[in-house]
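Omission of a single protein chain aside, the complex is shown with its protein chains in their original locations.
Coming up: chain A.
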Amino acid sequence: MSDVLRFMTCGSVDDGKSTLIGRLLYDTRAVLVDTLEGVSHASERRGLSRIDLSLLTDGLIAEREQGITIDVAYRYFSTGRRNFIIADAPGHEQYTRNMVTAASTAELAVLMVDVRQGLTTQTRRHALLCELMGIPHLVIAVNKMDLVGYDPEPFAAVQAAFETFAVQAQLRADRRYLPISALEGDMVVERGERMPWYHGPTLLEVLESVPSAHTGKAESFRFPVQWVCRPQAADDPTLHDYRGYAGMVASGSVAVGDAVTVLPAGLATTVLAIELGGRSLTAARAGQSVMLRLQDDLDVSRGDMIVRSDEPLPAVTRTLVADLAWLANGPLDPRRVYGLRQTTREVKAKIDSIEYRWDVASMRREDVDTLTANDIGRVRVKLSAPIVAERYEQDRALGAFILFDPATGDTVAGGVIREWA
C-alpha cells in the first residue's frame, strides 16, 4: 500500500530547481521515451551539447525563451514505495505568488542553494514562506557541488549560514542538509562516488521516508458545509424532504448517532446518516468527501461548520491576528474592504492595523503603512461576520484564508491565523 507525498522545490533563480526535478524524473525512470526525445531535440536546437533536463518541466513558450520558470509545474511519479506529486515552483521574485501557490499544499520543501552563492535574499524569502505555509519538512539541497570539486568545506559553510538564519527566523520545520549535483545526479537518486565524506541519505531516500500529512494525528471533527443537497425537483416523491449537507471532513471523524453542533449559530442535533454517492456509511474521517444528514430540520447553509458536541468547541470570532503573504501587484489599502474566504465561508474583511513587516534581508520587523507585492507581514483583521477559527499550526484547513479584491475577484493575499481576540 502506498501513500501520496506532495512536495515542492524552491530557492533562488538559477539554483537548479527544474534541473533537479528533471534529474529525479529521469533517474527514477518516470520520463517516457517520446518526452525525452522532445527535450533532446529542444536541447539540440538551443545548441546545447547535452540534454537540458530543466526542459522537462519548463514547458511554456516564455519559459523556454527566457530559460526561467514562470509558473508551477506539477509532475507525478511513483517509486513503488510512494506516489509523489512535485510542484516545481519559480524562483523569480516577480513570480513569488506562484511559489506560495505550490507551498500551500506541500508537505515537504526542497530549498535549493547554489553552493557558490550561499544564502541569497530570495533563499531567505522562500524559507520564510515555507515556514509561513507551515511546511513541516525542509531539505536544504546544496547544489552544484560539481562546480566546487565536491569539496565538503563550502557545503559546511552553507549549512552553518543557514542554521544561523534558521535560529534568527525561528524556523520550526525539521531541517536536513544534502550536498547534491542536479546536473551530474550525485545524491539525488544515485549516491555517486564523488562525495564519500557524506554519509546521510540521498534526496530520494529522504522523500521516501518522511512521514506524510495523511498519517497525521487524530483531531476534533470539523466539517465545513460546502453545498446543500435538496433534490426537491426529482421525480421521486420520497426525496421531497431530503436534505443533505455535502462537504469534505477537514479533521477528526464522525459516526452515525453522534451529537453535533452547527456553528456559528450553535444549534445542536445528531447525525442521522452519512452517505457517499447514495450509499450509506457508518462513519466518516478526515479527507473524505461525504454527505451528512441531520436529525432535525435546521437552517444550515454553505459556510456553516458542523462539529462534534462531545469534543472541545472551536473559537467563533470576528477579529483575527494573522500573517499575510501579499501577492497582488498593487499594495494593500487599509481603507478598502476585501473579501475573505476561509474554509467554505466568505465574509468581508478590513485590515485594522499592520503590526510589522519582515525585512527579509536583515530579518528585522519593520513598521510600515502598507504591504506590497511579495511582502510578509502581521496584521489585525476585522470581519463583517463571525468565522470558526483555529490556529494554522493546529489545523491547516481552518487556519488558512485568502483575501480577494471584490472589484476584480483577484486573490490578493494568502493568510494564516495566529490568534484572535
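Criterion: a residue touches a chain if its C-beta (ideal position, glycine included) is under 8 Å from a C-beta of that chain, and two chains touch if they have at least 3 such contacts; residues count from 1.
Everything that follows uses one rule, which is that contacts and distances are computed from a predicted model.
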- Item | Per UniProt, the name of the complex member that is left out, chosen from "Protein-export membrane protein SecF", "Sulfate adenylyltransferase subunit 2", "ATP synthase subunit a" or "Acyl-CoA dehydrogenase" | "Sulfate adenylyltransferase subunit 2"
- From the listed residues A:L147, A:A160, A:L276 or A:V337, report the one that touches the chain absent from this view. A:L276
- Message: Considering the whole complex, not just the chains shown, which residues of chain A touch the missing one?
- Response: 1-4, 32-35, 38, 42, 57, 59-62, 64, 70-76, 83, 85, 97-98, 100-101, 104-105, 214, 226-227, 229-231, 233-234, 236, 239, 242, 244, 246-248, 276-278, 287-289, 302, 327, 339, 341-342, 344, 396-397, 400-402, 404, 406, 408-411, 414
